[in-house]
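One protein chain is absent from this view; the other protein chains keep their places.
To keep things simple, chains are lettered A and B as they appear, and every chain counts its residues starting from 1.
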Amino acid sequence: MDAYKYIGQPVVKVDGKEKVSGAALFTDDLEFGPDLLYAEVVEGPHAHAMINSINTSEALKVPEVLAVVTGKDFPYNFGLYMNDRYIFAQDRVRFFGEQIAAVIARTPQAAIKGAQLVKVNYTPLPKVLGPLEAIAEGAEILHPDLMNYVHVPWFFPKADSNIAHHRKIRKGEPDKGFEEADYILEDTYEVPRFSHCAIEYHAAVAKYDHSGRLTVWASSQSPNTQRNLFAKALAPLGIRHNDIRVIAPHVGGGFGSKAGVTMEIMAAAIAMKVQGHPVKMMWNREREFYNTYQRLGVVAKLKVGVKKDGTITALKHDLYWDAGAYVEYAANVVNAVGLSAIGPYNIKNVSIDSYCIYTNLPPGGPYRGFGYSEFLFGLESHMSRIAKHLGIDDVEIRRKNMIKEGDLTAYGAHMNPNGLSEAISKVAKEIEWGKKIKSKNPDLAIGKGFALFWKAPAMPPNASSSCFLKFNEDASINLLISGMDIGQGLLTVMAQIAAEILSVPTSKIRTENPDTDRNPYEWQTVASHVTWSCGNAVRNAAIDARDQIFALVARSKFLPADSLYLEDEKVRCRTKPDFELSLKEFIINGIQMDDGTYRGGPVLGRGIFMPEFSSTNADPDTSQGGHPNVHYTVGAAAVILEIDKQTGKMRILKVVEAIDVGKALNPSLVKGQIVGGLLQGISTVLYEEMKFDHRGKMLNPNFTDYKIPTALDIPLEIVPIIIEVAQPDGPFGARGMGEHPMIPVAPMIANAIDDALGLRIKSMPITAEKLCLEILKNNK
Amino acid sequence: MAIPYEFGYEKPGSLDHAIRLLGEHGKNARLLAGGTDLANQMKQGYRVPQLLIDIKGIHELKEIRMAGKELHIGALATFFDLRSSSLIMEKANILYEAAGLVASTGVRNRATMVGNICSAVACMDSATPLLVHDACVHTRSVNGEKSYPIGDWFIENRKTAIQDDEIVTHISIPLPEKKYAGAYQKMMRYSGEDLSQANVSVLVLSEKHFRVAFGSVGPIPKRSPEVEELLNSEGLSEKTIEKAKVIIETVIAPITDVRATKEYRMHMTKVMFERALTTALDRYRKPRIIAH
Partner (left out) sequence: MKKISFLLNGEARSIYVEPNETLLELLRDRMGTKSPKCGCDSGDCGACTVMLNGCTVRSCLVFAIEADRQEITTLEGISKNGLSPLQKIFLEHNVFQCGYCAPGMILSATELVTKNPHPTVHQIQEAIAGNLCRCTGYTPVIEAILEFTKQEQ
């Protein structure tokens, strides 16, 4: 094992001091002076309605109101994967609370007052509030222009329907596989929508100055993608990419909600209407719930055939996704799951149909897990039910079918090296699988549940990262990347990579959230891919800088370049042990020769990374032939659940989770993701429940009634286990894991409930109330 | 700005001054103690007082003390004060228990018990403990002093018997002569901060003398004479508890709302009733009172 100095160490976060002292500035903390304007949205009160007229005259009369903008001012559609969205509603609204206009004023009060005076006339239209309803015969078509939308070539919308995209997998011979089965289990699982609940609201300040420069400060996971979408959407107003500058302050939690573009584009567009003035748009907690991306809901029909020894012979998985009013990002969730809804299993005969369906509900979008938590609830529940029926141990059936390196994925590519087997063994051992626990209290039942999980980054095949590595006179480094630290510790890990290669301590490396003008490109901080992708870019930049250093020292000091190495910020030579040259002696100012001339100059590392093996070229009817996913991260988890049979209340006595991260570049940060992600997963099962009324209005857009856990609601014991089976193309062997911790939680809790009570619950959430009423029903 | 409209603010230094202000402004004014309820109501536009009368300068209202055989809890006593008071812990442990389940520490540092029962929202935690203790609410106005038995205090959701010009000065609890013990059970969606979806208070005065109150399962929190009569005549047994549960179905009227269904609330009330009863009796029978 290599002895690394920085890699694998629990290095203190580079932004830790700022955050712990309260000095860290988030978007709403920034000051813009007395000329700052405020924008307030006008929201539609219908889930689906035509807009007949918008009367802004009364609003414009309010003192200190400068302007009112509507969809007419910005008739440009945009989107990440499909251009089905508008900055403000055009001819109709498609979800309750959709923005149709904005009032811009000198004070927030005047903007609010103005917004209240905008008069809108609507004609309500029939609405669809569920995915099956939306594809039923005669359902209202929500996007009549669907087939005219520009989209990535690997999406397949269906004409005259609400199906925005249909990903199909056909591998092997599913029909034959089912015929060969000794036992087939077929059932439906339902997972509703969830909300990210980052504690910091979405916020954006934009200024279009008189040089034609649009600057946007926003709480964002994706400054470059934002710049790109702003540039494309606002191009008709005469703006180019290099005119747009997105600056990312600290982000108070993303979880996917701050990926892509949500409300920020309104601020950007509005700024162009009030040239010269900075304008701020702030969301509030209610809008965080109903007018930001939500995690998609899904109705999943699963059919699995097995031999009596538990070997899976065929899998058919039909997923009907409630993707919401606009699916420009949500459609990729549907796509990603379509490619992976076999779970981490080796299955020869596969049929998957993943449908992205428009509904009159808030837009679905990226949420930690990107569809995998949703489909795995059904799949891992299903596997345990099959095991129970066959009398096979839950862990054994998984071991029997688990995917190994080299096995084919659902789309026919080879599975990467992975530690799934080790994860299964370690989790089973830690949870004492097979040992039944009984409570002394007759009112309490205890059960154990197990689940496997996997996920691959879901991104375009050419998503890329880049890095500039700038040395300074004292050999300290400014590391310039556009990967975002959204709490996961990315900046720290990037510094660790540079530190390891260049022997400069992390304390001398400054990495900060980006300014798209100054920092080179990063696709987005999503998909659990930046440690890998941006990490590779940083590694390449560090190696580039190191190569320059060695080349310079070689030609200036007449030493062979391949004999040089770096140690403690000095260049050393293997063949000349007494040679040492401090980086700070020459890193900016070069090396002086005997004749007084200098060699070299500022050392500037440049690194890029883009996978060149990923492709979406595949048969559209079978999805075979492409290589859409770069690699999968896998793991296993188990839980000991205690249930109060009288109240349905559940307590997690112990949860164990093992993830194969390839290489834990910073183990304390990896554990932080596991602990945090587990609780977020637990919350989606036990506590969080979104309620809509018949109008499509969300009834609980607040923390009072959409419950996210507190410090009193945590498991009694958490055991994170780090597995390290190197990712061959990862920096120091690392691969991503930020989303994964929450993925297995729902099915393993459902499995534990079945173990404890013999009750199988096939829909989420599984609140105390739902479980209790189920117990009562069962008792009768 | 969270509260867009303008209003006035006064901070009287004495009770007399506060009473005079109330007499002058009546229903256009609201009294401000902890403000944790009022601030939200004003942000939502539910209440729009023209004047806030901040009573936190009237220090005599903060007292928790014995007055003869009565326990007096001042209008400004916060839930934190209740939790820090050995008097409350020893003499009114149901209140002590309920106080610990209100919101969170930062809210308990400000929110007052009197404010809780004046807001009279359905999810109040203070009501059923006070009901089983036969507490009395004492007010003052320009017309003098008045007292309301707690059973007469709650009129309907968010409405009490208080008049526009009255200020609650304190709550009195007549402490039973002989030993007693109580228990509070609160229906919550999890262990963290939550508004009660149903709650039960039980006070045991002897093996055949019980007081029971139910909250958040009807328009107002109430004692249940029917359940009490059953327990008082038959004493506690598995059979009586089952009979009591049947009676409960007829005396409470939980609703279905965004927080819980009426079926679950009904079921939980019965479970909490049994648990509160057994816990309270357990505490009564043991030589010392066990506080939560």
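As a convention for this text, a contact is a pair of C-beta atoms (placed from the backbone, for glycine too) under 8 Å apart; a residue touches a chain by one contact, two chains touch by 3 or more.
Since this is a predicted model, take the numbers as computed values, not measurements.
K.L.:
Which residue, B:Pro176, B:Gly192 or B:Gly235, contacts the hidden chain when the whole complex is considered?
P.N.:
Per the contact definition at the top, the residue touching the missing chain is B:Gly192.
K.L.:
Can you tell me which of A:Met50, A:Leu132, A:Val150 or A:Ile199 touches the chain that was removed from the display?
P.N.:
Going through A:Met50, A:Leu132, A:Val150 or A:Ile199 one by one, A:Ile199 is the residue touching the chain not shown.
K.L.:
Just one of A:Ile486, A:Ala542 or A:Ile659 touches the chain that is missing; which is it?
P.N.:
Of the candidates A:Ile486, A:Ala542 or A:Ile659, A:Ile486 is in touch with the missing chain.
K.L.:
Which of these touches the unseen chain: B:Lys62, B:Arg110, B:Lys262 or B:Arg275?
P.N.:
B:Arg110
K.L.:
With the missing chain put back, which residues of chain B would touch it? List them for me.
P.N.:
1-9, 11, 32, 35-36, 39-40, 43, 52, 54, 56, 80, 103-107, 109-110, 192-193
K.L.:
Just the residue numbers, please: which parts of chain A touch the chain that's not shown?
P.N.:
Residues of chain A in contact with the hidden chain: 10, 12-13, 15-26, 28-29, 31, 196-201, 250-255, 284-285, 486-489, 668-669, 672, 675-680, 702-704, 708-712, 714, 718.
We adopt the following convention: only the chains that are shown with their structure count from here on.
K.L.:
Hey, how far is the Cα centre of chain A from the one of chain B, in Å?
P.N.:
Those two chain centres are 45 Å apart.
K.L.:
Inside the complex, what are the residues of chain B that reach chain A?
P.N.:
Touching chain A from chain B are residues 1, 4, 104, 189-195, 258-261, 263-264, 267-268, 271.
K.L.:
Using the touch definition up top, name the residues of chain A that touch chain B in the complex.
P.N.:
Per the stated touch rule, the residues are 107-109, 112-113, 646-647, 686-687, 691, 699-700, 704-705, 707, 709-713, 767-769, 772-773, 776.
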